[in-house]
Structures are given as C-alpha cells and as structure tokens.
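Below: the structure, in structure tokens.
One protein chain is absent from this view; the other protein chains keep their places.
Labels A and B are assigned to the chains in the order they are written; within every chain, residues are numbered from 1.
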Amino acid sequence: MTFLSAQGLTSGYGRIRVLDGLSLEVEEGAFVGILGHNGMGKTTAMRALMGFLPAGKGSVHFGGRDITRLKPFQRNRLGLGYVPQGRQILPALSVWENLRAGALAAGLSVQEEERWVAEVVEFFPRLKPLLKRPGGALSGGEQQLLALARCLCGGPRLLLLDEPTEGIQPSIVEEIAERLLQLKAASSLTVVAAEQNLGFIRTLAERVLILRRGRILHRLEPADLTDPALAAEFVAM
Amino acid sequence: MSAPILETRQLSKTFGGVKAIDRIDFSLAPGELRCLIGPNGAGKSTFFKMLTGQHRPDGGQVLLNGQDITAAAAHEIGRLGIGIKNQIPDVFDGLSVAENLTLAARFILPKAAAARKVAEVLARVQLEPMAGRLVGELAHGQRQWVEIAMVVAREPILVLLDEPSAGMSVEETARTAELIREINREATVVAVEHNMQFIRSIASRVTVFHRGRILVEENVDKALSDRRVRDVYLGRSAA
Partner (left out) sequence: MAILTTVGLMAVPSFYDFAVQYDISKIFVLALLALSMSFLWGYVGILSLGQTAMFGLGGYVYAIVAMNSVDTATAALIGIVCPTLFSAVLGYFLIWGRIGDIYFSVITLAVTLILEKAIRATSGDRFVIGKVRLNGQNGIPGVPSLEIPWEAKATLFIDGVYYLTAAVLILVYVGLRLTLTTGFGQVLVGLRENRRRVELLGYDSRHYCLGAFVLAGAVAGLAGVLFAVWGNFVGPSLFDLDRAAQIVIWVIVGGRMTLAGPILGTALVVTLTTWLGTQGVGQVTLALGAMLTLFVLLFKKGLLPTLSELLSAVARWAASRRAAR
C-alpha cells in the first residue's frame, strides 16, 4: 500500500521554482534512495515533503491522508520524521537533552520518556559516553548520529533523511546502515533518503529514484548502480 | 627536504576536560597536497580552526614559514595567506555568488583587477551560470564550491579544506578533485576527507588523526591498509 506519495508537487524559494512536478510513491516498510546532483532539488524535495516549503501545485499524502496543507509539526505528529542536512543540533543543550527534546512531541510521562530515550541510546552505543556533552561540542559525524537518534526518539513511522552519511567516517556509515536495517526489520520503518554515497544506497535501498530538475527522471534497482554504464548514465550525469 | 611551510609543535586544545588536540607535531612541505583523515571527533576540524585563529590553542605553537602565528587573530592569518573552507560553508548567503567572490578578491586587488579575478575564478569552478544568484538559494554542494572559490580568489599560499566533497555526487566529487589538484599547482593544500576514493585521487600522503593525536602518517596505500586505521576508522568494508 502506498504510504507516502506526492503528485505533481511544485515548490521552491520565492520566484525560483525548484520542484517541478515531483511525483513519487513510497510503500510502507520500503527504503527509497534519491540520487541527484547538487541543485536538482533533493533537499527541496525533503523540505517540501516535510512542509517547510509551501506546495505550489500538487499534493502530498501520508498514511491515506492529504497532508499538503499541514504544518511541519503536524506532519511530525502524524509520524513523519526528518533529519535535515546540517543536522540542526541544539548546540547549548547536552546530547541527552537533545534526545529528550526529540521525544517531547510523543507526550509521554517523564519516566516513560527517559526509559524510551535510554532505549534509543542503547541502540546507538557510540552516543553513550557523550550524553553529558553539549551538542555543539560534538564533531560533525557525532552530530549526525545524534540527529538520527533524536529523530528516532520521536517514534516516527517514516524517516526522511537528507544526506545522512555526509561527513561521516566509513565505519560509522556502516553502523548507521546496520541500525537502519535492524529498525526496518523490527518495526517496518519506512525510509526515504537523499544520498550521494552509492555504497550506502546500494546496501539499503530497494528502489532508487534519480532526481533531475525537480522531477523524478528515472527509477532504478540498486543493483543497477553496480553496472558502471548505467551508473555513469544516471548518477554521474 | 625544504623548510616546512607549516609546522605545529606540541599543539594542544582541551574542551571541557576533553583533549581535542593532544600535543600534535605536524609538518607540511611547500607544494604538498596532504589529506587528513580520522574518526569523527578525532580533532581534525579543531586542528584546522586552531591553524586559522578560530580557536585559541591551550599550548604549543603554530609556525607559518617559520613565523610564529599561534596567537594571531583570524584576520591576520587570513592576511598571511592561509585560506580555509570550513566544514559548514561560511559564505555570505544574502549576497550573490559574484559579490561573494568580489569581497574575497577585493582584499588583494584593486577594483578592475578584482573583477577580472572574479570572472576567472567563476570560470574555473564552473559557477558562471550562477554568478547572479543569491548564495543562500544554492544547494549545499554548490555553496561549498562558492566557498572554495572565495578561498582561491584570495590567492592563498596554504589552503585548508574541511570536507570539500561532502554532499557532492560522484561526478561533482571528481570535478572537485580536479579543482583541488589545480589549486595545488599554486598553493599547498590540506584536505580533511572521508571519501576514500577521493583521497586516493588527490593525495599521496595521508595523516590519520585519532583522539587528538597523530595515529599514522604514511603514503595513501600504506595508511589505508594499516591495521590500526582500519580498526578505528575504516571498518570492515575496507578489508
């Protein structure tokens, strides 16, 4: 069943239209990778799906509901989680507080919340020794992990990830991939990831969309990415 | 071997009890293109920020061509010719691409010459079609290029690049590598990177940071096949 879909979505910044009729469908439990050059609209697509940019034309549906006009926080409450590019860690709050902030919207009691956040931390052991440090003092890669963990604290049903491996050391990239696979297996989490790292996409994605000039140009199987000719044609355009 | 262009002696920095940089001795020959790798949190960005006056070291020295610049302010270091692209692009979002570069070029050149310089740099980084666009409207990777272009327009002698290929597609990464090799013809370059393929394509020598110290300093192939480097950084996929 289609879980998240966009039909003919247009959006952009002021007069500049970046998304030009974006249409996509994501089934529940799927992992979809979005590839494309800089300036082709990956981040804009993420922001429009999350509601940070208003939709010009077209619509967005999530879990059978029309969410085109909903605000970001409303979409979040419905179960859309978003890890933006640039991470947006709350720099003065500790790692622990950042994670608690991620869990706030769930409306749990303090004890439930702490238990739940502790569970998420178990899932990201690398964060454990950092819990008391201010978010702003973490390195770029650590912030990325924190951003992902914080998003999971909100208990999302679908994750929108904008370049989750950017600036991350290879072994942590592997770790993130593993964690996401585990989550998918355990809780049918749906993931849409804009990514440049082909290896990461190949490991995780069931379907790859190529974004160009604000539209989906092509749909590929992850295996196609290993075919140098196809990869050259669609990825290294 | 010629005298180093950049040298640090026992350079140290502590953040809230954590030793981000721990007595680092680092030396760079003129004209070199060096890559700095290491786990997230190893201190690479902190190291760069200390070299450029954005963080003040707790101990040790930084020498540029033998001159002690440890206590120099950011603008003094910029004037001496160290240019840096920070991890998160530091650009002028509210100005156009051309205006960004003009601000950089005007520091060293009079108006007319600066305009020529801007045109030349725009062509080099292939940003010409975007010259009039506001930088804040560009995609993340394009903003990185704007920042690299600004660094280049200042004609630095030493260029520090913190993750220049982050957020770039395969082809863009290749172009960035090409650009860096070109910059290296005129300046010494140090790049922090995580993309192994990229590193292999630009650098011959690699310094590996780990927990604020230098773990390994070797040529690319030796460094990337080093068992310790695999353990702390690369993980299984490198095997």
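One rule holds in what follows: a residue touches a chain if its C-beta (ideal position, glycine included) is under 8 Å from a C-beta of that chain, and two chains touch if they have at least 3 such contacts.
Model, not experiment: these values are computed from the prediction.
K.L.:
Using the whole complex, pick out the displayed chains that touch the missing one.
P.N.:
Touched by the chain not displayed, across the whole complex: B.
K.L.:
For the chain left off this view, which of B:45, B:102 or B:188 is in contact with it?
P.N.:
B:102
K.L.:
Have a look at B:69, B:84 or B:216 and name the one touching the chain we're not showing.
P.N.:
In the full complex, the listed residue that touches the missing chain is B:84.
K.L.:
With the full complex in mind, choose from B:8, B:52 or B:188 the residue touching the hidden chain.
P.N.:
Reading the full complex, the residue touching the unseen chain is B:52.
K.L.:
If the missing chain were put back, which residues of chain B would it touch?
P.N.:
These residues touch the chain not displayed: 52-54, 73-76, 78-79, 83-84, 86, 90-95, 99, 102-104, 106-107, 111, 150, 154.
The definition used in the following text is that only the chains that are shown with their structure count from here on.
K.L.:
Compute the distance, rounded to whole Å, between the mean C-alpha positions of chain A and chain B.
P.N.:
Their C-alpha centroids are separated by 28 Å.
K.L.:
For the complex, which residues does chain B have touching chain A?
P.N.:
15-16, 18, 37-42, 45, 87-88, 137-142, 163, 166-174, 194, 196, 232-238
K.L.:
Residue numbers of chain A touching chain B in their complex, please.
P.N.:
Going through chain A, the ones touching chain B are 13, 16, 35-40, 42-43, 85-86, 133-134, 137-142, 144, 163, 166-175, 196, 198-199, 231, 235-237.
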